[in-house]
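Here you go, one structure.
The other protein chains are all here in position, but one chain of the complex has been omitted.
On to subunit A.
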Amino acid sequence: MAQARLERKEQINGWAFVAPALVLLGLFMIYPIVWSLWMSFQVGKGMNLSFGGFANIIRLTKDPVFLRALGNTFTFFIVQVPIMIVLALLFAVALNDATLRFRGLFRTAIFVPCVTSLIAYSTVFKSMFATDGIINQTLMALHLISGPISWFGDPFWAKVAIIIAITWRWTGYNMIFYLAALQNIDRSIYEAARIDGVPAWARFRYLTIPMLKPVILFTTVVSTIGTLQLFDEVYNFTAGTGGPSDSTVTLSLYIYNLTFKFMPSFGYSATVSWVIVLVVAVLSFLQFLVARDRRRA
């Protein structure tokens, strides 16, 4: 009897602690998500919506700007995420060495970019990437390029500039996760391997990487989601256009434009947003598969 009362008290307390968060998440997350799923099958302008079946999905396949945005988003993802993860891992392994001098200084310096406000860094980068600006001057002084690059006037270089900017901002953030995980690894494993004559690269490949796998997976999934939602940087670097000629337009920017810039078509922009959900789901699933297969091998 007393046992049952205690159990009921535990239940009541358990719900009491999580209830405020669950109510808010239900109202501001689950309800909008379900609604937007429903919306994605509706057609019409503004709030005059009617059920359109698969009309929006058919429209997707014929919409050049959407296809462009999908392609650009993939390009950003495929190029940027691996570069950032590899750099973050390299820095973390280098900084994990207890005999290294100025560790704290290096760590803070590499981490500090992710503390800046988005707007600060987009303004700073925009001014540095100006045609007569410091980046072009430096590259020309190093004889890497013969003439100035028009960073935001050229479809290819505009993408490069955005990738550089995102990598600058988020590498240190990911590094901290690896550093934290590395510091939890038992040092004696490395000592044993060193005594057995395992070379440094093999220790990295066969000890560090497998032990960091859960964290690498976590950061990869988070970065994938972040990159597929890319909006802020593109919006600010290109004054909201995704230019030149849609070469940097991303899915999130296109959704924003569909909803708030062009004649609002809520249904169609909801459909585009579910494309992101679908891509994120597929990619996360693939990343889990890859992580699992390696463990078996």
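The working rule: a residue touches a chain if its C-beta (ideal position, glycine included) is under 8 Å from a C-beta of that chain, and two chains touch if they have at least 3 such contacts; residues count from 1.
One rule holds for everything that comes next: contacts and distances are computed from a predicted model.
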item	value
Protein name as given in UniProt for the chain not displayed, "NADH-quinone oxidoreductase subunit F", "ABC transmembrane type-1 domain-containing protein", "Carbohydrate ABC transporter permease" or "Multisubunit sodium/proton antiporter, MrpD subunit"	"Carbohydrate ABC transporter permease"
Residue among A:L60, A:M211 or A:I225 that touches the chain left out of view	A:I225
Among A:I58, A:V86, A:V112 or A:I189, residue touching the chain not depicted	A:V112
Interface with the undisplayed chain - residues on subunit A	10-11, 13-18, 20-22, 24-25, 28-33, 35-36, 39, 47, 87, 90-91, 94-95, 97, 100, 105-106, 108-128, 130, 132-134, 136-137, 168, 172, 176-177, 180-181, 183-184, 200, 215, 221, 225, 228-229, 231-232, 235-236, 239-240, 251-252, 255-256, 259-260, 266, 269-270, 272-274, 276-277, 280-281, 284
